[in-house]
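Below: one structure in structure tokens.
As you look at this complex, bear in mind that one protein chain is not there, while each of the others sits in place.
By written order: A and B. Residues from 1 in each chain.
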Amino acid sequence: MAENTPILQTVDVNHSFGMVVAADNLNVTIDSGEMIGIVGANGSGKTTFLNLITGYITPNSGRVLLMGQDITGLPPRSVTKLGVARSFQIPQLYTSMTVLEGMLLSLAAAAGEAGSFWEPIHRGTWKSEGLATLESFGLDAYADRNVGELPEGSRKLLDIALSFALKPKLLLMDEPTSGVSVEDKFQVMDTLVKVLQQSDITAIFVEHDMEVIERYSERVLVFGTGRVIADGAPEQVLASPEVKETVLGHV
Amino acid sequence: MTLATIILFDSLSYAATLFLLSVGLTVVFGVLRILNVSHGGIYALGAYMGTWLALWVLEIGLPPVMTYPALFLGALIIGFTVGPIIERLLLRRIYGSDMHIQLLLTYSILLILDDSMKLIWGMQPMFVSEPYALLGRFSVAGIIYPWYDFMLVGVSVVFGGALVWLVRGTRYGKLMVSVINDREISLAIGINVNLIFTVAFTIGALAAALGGAFIAPKIAVVPQFALEVVVLAFAVIAIGGMGSIEGAVLGSLIVSLARALAVHLAPEFDLVMIYLIMILVLAFRPQGLFGEVEFRKI
Partner (left out) sequence: MNLLTFPRAALVASALLVLTPLFVPGWIIFIITKALFLSIAVMGVAVLLRGGLLTFGHALYYATGAYAVGFSVKWLGIHELLLLIPLGALAGLAMAALVGLIMARYREVFFAMLNLAFSMMLFGALLKFYNITGGSDGLTIGTATLFGAELEPDSFGFYYFSLAIVGIVSFVVCRFMASPLGYFLRALHDNEIRMEYSGVAVRQVVYKTYLLAGTLGGVSGVLAAFAIGHIVPEDAFWIQSGEFVFVALLGGFGGVPGPLMGALVFEFIQTYASKYFPLAWQMTLGIIMLVVILFQPGGLWAIYKKVEQRLGRKGKGDEDG
């Protein structure tokens, strides 16, 4: 991979659900190491964007390039193996297991051992690594508790931690602070950003909360009816009246 | 030429019986999203009750033509009692549960129903031939066919048409469709979802019982045939698309054609043929021919 190859690129991506245009000629380029926030009104195509670049949906036309490689049409499983990980609006957790066991599963998957059926999953190396990751996310106290016992903010963090444990190059987060109380919001984001900065990850997070976007992103993409209608530094983009009207509904 | 005609006639009459067997199962799946394994038991109960009433009608000296309403009445009795009882007493408790719990529940109801028939009517086959014999036969290309089989085709068409009208044309039907598409919104706007479920299940039960009652004069009613028919019904609706009435029609035609071909050309394969077709169709189109793919939103 050449040094200047962007980590993610969408080329003329178009997708509609029947009459609804979810992606309209998207040409987005994201460079390695960036910390990107995505905003937009409901239905503007933000989650669809995540679904398109991870292969959950195959675009009607256009291509998706990951580190220069064409990944259009590959399923999420393959895209994940190529270095993309994702967390969800509604946290996708392993509901019958403990927090640590969830981490062990991510680590086993990352090690390519999902199909191994003889050696136990509870092994020293993975356990310590799992606990260390949980610690950096502030979740180590819950290690042996069942996933169902976690408060909402922690569930979101766990969702992200599970994705992070896959050691991705690109981490996508869908509304990391939605459902989190106002007091905890910044704590969650501070923890998250600290972990991200310590590793060499490119991060994209979709958010509704303008404060979070302003504070934590280096670059903002504004979505509207499937198109990117603004792209730049948060101070400029969020100050524009057009953006305010589209996203917030008022000037 | 004659062989082809025979195969065609055979398939048509068998398709009618398959349709009457499976349409109730597909309707229940469409609305409640549950595969009602006890469907076979209700079908068999309809056959037993219908036959028993028809035999009683003859015993008390009424003219044989009264066996038809007897069959019909037997089916109605079963449909309107067993249907609501199963739904309200048992099914309702497991609506949110895992699919395999729902399957196991309906399976256990089937086992109970199957033995109930043994206990009530005994192990000896019961047979009422009058409804069948009364209509007589006709001859086509030198082969003799009973009119009853073709009456069944007529009954299926009427029945299928009635169901389609019920679902698309009436208020209840439209409510059912709305419940299928979005339960939460339906609840929110005040639709009595519980009632809809009971109605839908009862319709399915009625369909099953009617199917059983009308098939009874062609065969001798014996215990244990309940689950075999469920597998057959499942094959038909899996091929046609679960939840689709048109799918049940198409599935019945395809399965019966396959079986007719096997019976006349390669008899050892007649049982195997049906499942083979099901596996082939599902291998290429997992949701069935008229089925819809459910897209999971994340």
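Everything below uses one rule, namely that contacts are C-beta pairs under 8 Å (C-beta built on N, C-alpha and C of every residue); 3 or more make two chains touch, one makes a residue touch a chain.
None of the values given here were measured: they were computed from a predicted structure.
Undergrad: Using the touch definition from the top, which of B:101, B:195 or B:265 touches the missing chain?
TA: Considering the complete complex, B:101 is the one touching the chain left out.
Undergrad: Touch as defined at the start, partner being the missing chain; which of A:5, A:25, A:98 or A:136 qualifies?
TA: A:98
Undergrad: Residue by residue, what part of chain B touches the chain that was omitted?
TA: Touch set of chain B with respect to the missing chain: 35, 90, 93-94, 97-101, 103-105, 107-112, 114-116, 118-119, 123, 227-228, 231, 234-235, 238, 242, 268-272, 275-276, 278-279, 282-283, 286, 296, 298.
Undergrad: Going by the touch rule given at the top, which residues of chain A touch the chain that is not shown?
TA: Contact residues on chain A toward the absent chain are 54, 75-78, 80-81, 85-86, 88, 92-98, 101, 104-106, 108-110, 113-122, 162-163, 166.
By definition in this document, only the chains that are shown with their structure count from here on.
Undergrad: Return the distance between the CA-based centres of chain A and chain B, expressed in whole Å.
TA: Between these chains, centre-to-centre, one finds 48 Å.
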